[in-house]
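Below: the structure, in structure tokens.
Removed: one protein chain of the complex. Kept in place: all other protein chains.
Labels A and B are assigned to the chains in the order they are written; within every chain, residues are numbered from 1.
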Amino acid sequence: MADGLRGGQGPWQSTWRRLRRNRLAMVCLGFIVIVYTSGVFAPWIAPYSYTEQRLYEVKRPPTLAHPFGTDELGRDLFSRVVWGARSAAVVSLVSVGLATVFGVALGALAGYAGHWIEAVIMRATDILFAFPGTLLTLFVAATIKPSVLEWVRRLESLTGWKGLARSGLVDYMVVFGCLSIVAWPGMARLVRGQVLALRNEQFIEAASCLGASTGRIVLRHVLPNAMGPVIVAVSMGLGGAVLSESVLSYLGVGIQPPNASWGVMIWEGRDLWRTAPHLVFVPGAIIALIILSFALLGDSLNDALNPRLK
Amino acid sequence: MRSSMTKPARLTFLITVVVLLGLLTTACDLFGQSKKGTIALPKVTRSGALTMLGNDPTTLDPALAEDVDSAVYIVEIFSGLVTLNHDLQVVPDLAEKWDVSDDGKTYTFHLRKGAKFHDGREVKAADFQYSFERALDPKAGSLVAENYLGDIVGAKEMLDGNSKRLQGLKVVDDYTLQLTIDAPKVYFLAKLTYPTAFVVDRQNVEGKRNWTDKPNGTGPFKLQEWKKLELIVLARNENFYNGVPSLERVNYILSGGSGITMYENGEVDVTGVPISDIDRVLDPNSALRKEATEVTEFSTSYIAFDVTKPPFDDVKVRQAFAYALDREKLVSVVLKDEARLAKGILPPGFPGYNESLKGYEFDPQKAKALIAESKYKDPASLPRMVLSISGEGGSASRSITAIVEMWKQNLGADVEIEQVESATFLSDLKKHKYQMFALGWIADYPDPENFLDILFHSKSPSNNMQYANPAVDRLLEQARTERDTSTRVKLYRQAEEMIVSDAPWIPLTHPQGYVLVKPYVEGFANLPMVVPMLKDVSLKAH
Partner (left out) sequence: MLPYIIRRLLWLPVVLLVVSLITFALGYYGPGDPIQVRLGPRSNPDAVARMRHELGLDRPFLVQYADYVWKAAQGDLGESIKYQGEPVVSLIGRRIWVSAQLGLAAMVIGLVLGLPLGFFAALRQGSWVDRVIVSSSLLFAAVPTFVSGPLFLWLFASRLHLLPSAGWGGLFDSRVILPSLVLGLGLVAGFARQTRASIIDVLSHEYVRTAWSKGLAPQNVFGRHVARNALIPILTLFGLMLGGLVEGAFITETVFGIPGIGRLGVDSLFARDYPVIMALTLIVAVSYILANLLVDLLYAVLDPRIRYG
């Protein structure tokens, strides 16, 4: 049975081994996992509610009771950071996930099918690339949101699922949509490039000769071998998504208060950098570290996938 | 490789070092400059000049100005029939006196003789005719002409494009102008102090395309320079008809910066104090404390209810929400006293302000009792409530977040905050989509009509609460044309009390701020309305 004709030890296993040997990459991976898990489990981990105010304990520097201090309304910064991790984790995973699914599908289609299908898809990516990313996301987020809200409200009344139209959920949906739209072209281009390179490889021809259908070839042979760069792109993309989400929230068109998001926290603290700098620097440092970790991880993945022969 | 660093590598290294050194020297140069305290500003000459930060105006055309940023400059470059003095009374400007007819509908203005435009030409009544008709011409595209000149007979016809002349304006002779309005509205004169009613020079306006770059106004200052986005310089008008200003020049730095940092560095003479620095400035041990003055603007920030949407269609619910707010705490802790607690609609110092109005004092027991009396009985059975606010930038203001928490703690009511981006917010507001919303209102002219009538009369387009109380309407309509001042004040006070008890609004605060003024600046008046005051400012030797 013609399986993915990989010889010897599976390439994934050897990649993983190489990665594990890179201590820096492991540290980054560990950091990311810690932050994301605490985000997902935020309701159970955060010691305080992210909205609970103690108006007489505003802007305190870090103490035992409040490991990161309190913000200008007396809310515990640590809890808010943890809840912010939740936003970041959800937004990045979902939007990059969507972008990857679309990007890979369309890219593979473009690469394998060729002709006018490829042309259409590539022109679409060209156009999306020409748009200034931030402006587009801002614009779309600002203009689309009310319509989405309307639509969700109608859905809510039709199905009777209450709580659907809470504006928090709609915010998330809009952010997911915008970020995915901006990210999928890059993914698609990447995959197409890979597919084009792989099409002519011997093992593909062999599979084809052996009678495998196009779909099977794509799914079982082409894609798995094209995944390398995609994984690296996903890692970088996750970092980028965290950054974009915080920029959107900073400018007020992303996640809205009282839902905590690191971008929102930085906006709220921006005037206070002279007297209470921790309000900006704590969330800022976390954002920076997460992005850095994703970038280093991506780099290491790249090295692990393509070991250099000296 | 043979040696540790091959020759080309060494070369590159050398080049890099040289480049970096070059950069370093340039940097030191610039650092040096800044250490001397002459951090490069746009080229302004400081002597005899007052320097402060300013905002880019959206326009310098008096007929089009809608915002404070533009009005600040316009009132110094141009002028009109009347103006406001530092006590916010209407006083003569280009009109040295005026008579009002017995029926209160015709005003005859006698213009000052010898008052000149900046280019030396004398101002005549015909110039006012041109200016008013131009403002009311739909082609000019003024959004505010209707508000300020709309009471004049024939104004609406002009705005609709059905007439080319303003019927209610008559040029009796070179120095006499007559205006007829549609009803004996006492507040009409106050409206004439606003830029829309200022005089402009026809030849200037119809000359070049961007005539506002070189305006020929009548005000105490001329526009000497306008480097867009960088600098506006006003220069003294030596021929000003009402006393030549003491200041030679006024510099407005438009390119931005931290006002307070620049003030402390001696780069500006006046600045506002941002909330983040209030504590530091007001500290009694700080040298800045003596230079700080409190400033109010005639404004009220509030939370409003759409009284047709449940649960706020029940007055008891509205009142409960009002009682559940601890405004004292809001003002002292969240806003750091950068505001005064608002009990009623009108701000302190405003004509008609009622000091003895009690308003809603913080009383959580009463709040809960009121809910129990309402048709909902229990806070838990209140339907979904959303507070909509407008916002650019990441978050609800601190006070809104604090307020919602207070409702939760004191009333057990769960209110969601919905932050809508400002443009969408405004259009949805006009479509009455919101249950409750938070906004502020700033006075356009010093008359209670501008607050109470415009916001609460059932037929007013700016009544966003869909509030309709016939008794209040009657009072307001009566007050519009009541000519006896004390009766008028009484009518407005009655109306205000009714409105407050009906609670379509929860008045929150009257924002105020602090301004730092250097000790060598004299006569700088911080007024709650945009009023020309630069001509009374002078600089001591320093």
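For the reader, a short list of remarks on this structure follows.
In this section, a contact is a pair of C-beta atoms (placed from the backbone, for glycine too) under 8 Å apart; a residue touches a chain by one contact, two chains touch by 3 or more.
Values in this document were obtained by computation on a predicted structure and should not be read as measured data.
For the chain that does not appear, the touching partners among the shown chains are A, B.
Of the candidate positions A:152, A:170 or A:251, contact with the unshown chain belongs to A:251. When the whole complex is considered, the residue among A:144, A:169 or A:227 that touches the unshown chain is A:144.
Of the options B:166, B:179, B:205 or B:253, the residue whose C-beta touches the omitted chain is B:253. The chain omitted from view is touched by exactly one of B:176, B:332, B:424 or B:466, namely B:424. Counting over the whole complex, chain A has residues 24, 126-127, 129-136, 138-140, 142-144, 146-147, 239, 243, 246-247, 250-251, 266, 270, 273-274, 277, 280-281, 284-285, 287-289, 291-292, 295-296, 299, 308, 310 touching the chain that is not drawn. Mapped onto chain B, contacts with the missing chain fall at residues 6-9, 11-13, 16, 19-20, 23, 27, 30-31, 33-35, 39-42, 56, 58-59, 61, 64, 66-67, 138-139, 141, 143-147, 159-160, 228-230, 253-258, 261, 392, 421-424, 426-430, 439, 441, 454, 460-462, 464.
Assume only the chains that are shown with their structure count from here on.
Chain A and chain B have Cα centroids lying 43 Å from one another.
By the touch rule above, chain A contacts chain B in their complex via residues 51-53, 55-56, 58, 72-73, 142, 145-146, 166-167, 249-254, 256-258, 261, 263-264, 266-268, 271-272, 274-275. For chain B in complex with chain A, the residues that touch the partner chain are 274-277, 279-280, 329, 333-334, 386, 391-396, 398, 401-402, 404-405, 416-421, 423-424, 428.
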